[in-house]
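Note that one protein chain is taken out, while the other chains of the complex remain in position.
Order of writing sets the chain letters: A, B and C. Residues in each chain are counted from 1.
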Amino acid sequence: MRALLVGLLTVLKHLFVRPVTLEYPEKKRFQSDSFRGKPMVNVGVNGCVGCGVCKRVCPSNAVTYEKDEQGKVISYTFDLNKCIFCGNCAYYCPHGAIKMTKEFELGTQYKKELKLTYKGGADD
Amino acid sequence: MNIEDIKNIVSECDIEDNKICVKSRIYDVIKCLKNEYSFKILKSITAIDLGDEIELLYKLFSVEDEEEALLSIKVKAEAESVVDLFDSARADENEIYDMFGIQFIGNEDLKRLYMPENWEGFPLRKDYIQDDTRLAWNDDCNNA
Amino acid sequence: MNYLYHMYMEFLSKYQLPELFGNITFYIIPFCIIAIALLVVVLALVLAERKLLGWLTQRKGPNRVGFWGILQTLADAFKLLIKENITPSKSDKFLFNLAPILVFVPVMTVLGIIPYSSEFTFVNTSTNVILYLILVAFPILSIFLGGWASNNKYSLIGAVRGIAQVLSYEVPITFVVLSVVVLANSMNLTGITLAQYSRFGLLGWYFIPCVLGFVIMFICMLAELNRCPFDLPEAESELICGYNTEYSGMRFALFYLSEYALLFVNSVFISIMFLGGYLSPFGAYLSHLLLGDTYLASVLVYFEQAFWLILKASIIIFVIIWIRATLPRLASFDLLKFSWAYLLPLSIFNLFIMVIYKYLTGGALCGLS
Partner (left out) sequence: MTTATTLKLNLGPQHPSTHGVLRLILELDGEKILSCEPDIGYLHRGMEKMAEGLTYIQYLPTVDRIDYLAGCFYSELLCRTVEQALGAELSEKVKIIRVTLLELNRIASHLLWVGAFLMDLGALSPFFYAMREREMILRYFEKLTGQRMMYNYFVFGGVRKDIDYLEDIEEIINVLTKKIDDYEKIITDNPIFTARTIGKGILEPELAFNNSITGVNLRASGINYDLRKTDRLYEGFEFEPVILYEKDSWARYKARILELRESLKIVEQGISRLKAVGKLDQKLINPLTIKLPEGEYYSEIEAPRGLASIYIMSKGEDKPYRLKWRTGSYYAVNLLRRLLVGEYLNDAIAIAGSLDIILPEVDK
């Protein structure tokens, strides 16, 4: 009987503590800098050189890129349908061209929008 | 544990690395190990497709002596079931049946576990056709 | 009620309206008001429960619809109304449709016999305690009907559990009510309320002499309401949703509504039995204390009485929700054992004690001799 009351009082104690939930769309929760969200790649100067390491470490074949005649990468595509956000590509990229951004709200209506294509040329 | 005792049961028995390879009568060997050497836990049964035959690895464990015994047998399509000795073998054998298609004689509850009941083929076999279109996650599916 | 009735009749006769019209409207109009008020109370109760459960578990509870989530339950109710009513194809369609209606009728009826204030009871028969006991045990019938007619195994198990539970917990309730009847020397809810009146306010209430009965009554009430820790008929983690697994839309809303209405009615009843009903805890009413012997005070006192009743009921409801947040569910066997092996003997013992108490503290005063 005593244990019952102790339990009840322990629960009652929480009535006077601030709630810990966040109202999601208005208040975003804390995100660390190392969060692995939507991947981003720098195609262009000081960026991807097309060495193919990312392709070899990706578990789900989510990475594709195209090269022009000179062997320069012109477009780089992440297929988010396949991506499991493991961060292997960013970690093993020898040139630091790939970054995992903090963006995580990636839901879309169409599958083709989940193909992230980064194109070089415009930046350089 | 003494290898001689096992040799008494099955004559054809040799030791490779740390595993005891037997050619037949695995049930009797395991029974002996369980009853006389207190190997009371069957940690797992692993099946490996070696191409022409399938190797079954029985990992037995004795809590009292903290000792492990690794038994190996090579089978074609049928094997002796050890369900009478270990309940846990029911789960293992079922999984092996599902993935390798080995019939365990003595285990009557064999059914498709992970795969659908009408599935053809046994996925972990090396001769299993990998590019099965029924489950393919290719770009055509993506765009559809 | 007589006082109000005569006022109303006088008012009508001024305008030459027939007496029959007065007789009908005098009962029907307030009852409609009460029924609508009940719906509001139920919606508020659901919101209160969700809010309280939220706070007790360090969450916020509903806070999106309306200011501070006030309209959340209204929105939920509206959603339920416009949803499709699904009838399982192999169910007993007649009984399946009948059960939710049947559950609501006794709940609405029982509202009529509750004395909200000294002048505000619709059916003030001399034995309305018995009427109450019968009506409040009635919803289990529709729970059983609904559970059986659903043709769902979870529903069936839930319904069977419900029947077993209510049957075993009705008996101790009866004995406890009997002891209160002995104490009050009345089988009328107004009479029981008035018998608890004393100059010292809450010291006269029956929860002081009859504390054992109060506790038993409270526990049995939890069981009868299918509330935690006795929520076996609708045990979520075992039976999905128990007897109303298959119900959807409006029919589910009726079950839900009646569940909370019963919660309200039961807490009002236990307040009447043990917490002095509409009596003020200070002995004298606040409106009399503050406004003196004015006409305004004599009108306000009715509202004050209703306020006290609702307040007492709210405290009971709070405790119920608090318990729900804390306790795990009983096992089905322990549940029955608990009632028959502990509560029933205790309630009989309680009745025995109360009879002796009544004899020693001057039962003669109340006209027994």
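Quick notes
Simple rule for what comes next: contacts are C-beta pairs under 8 Å (C-beta built on N, C-alpha and C of every residue); 3 or more make two chains touch, one makes a residue touch a chain.
The shown structure was predicted, so the numbers you read here are calculated from the model rather than taken from an experiment.
Contacts of the undrawn chain with the visible chains, over the full complex, involve A, B, C.
Of the candidate positions C:L39, C:L327 or C:I353, contact with the unshown chain belongs to C:L327. Contacts to the hidden chain, counted on subunit B, fall at residues 17, 40-44, 46-49, 57, 63, 66, 86-88, 90-91, 99, 112-115, 123-124, 130.
Annotation for subunit C: contacts to the undisplayed chain at residues 53, 56-59, 153-154, 156-157, 161, 228-229, 231-232, 235-238, 240, 324-334. Although one chain is not displayed, its contacts with subunit A can still be listed: residues 1, 3-4, 6-7, 10-11, 14, 20, 30-32, 34-36, 53, 56-59, 84-88, 91-92, 100.
In this text, only the chains that are shown with their structure count from here on.
One simple way to say how far apart two chains are is to compare their mean CA positions; for subunit A and subunit B this gives 40 Å.
Those residues of subunit C whose C-beta lies close enough to touch subunit A in the complex are 52, 54-60, 63, 322-323, 325-327. Contact residues on subunit A toward subunit C in their complex (touch as defined above): 4, 7-8, 11-12, 14-15, 17-21, 23.
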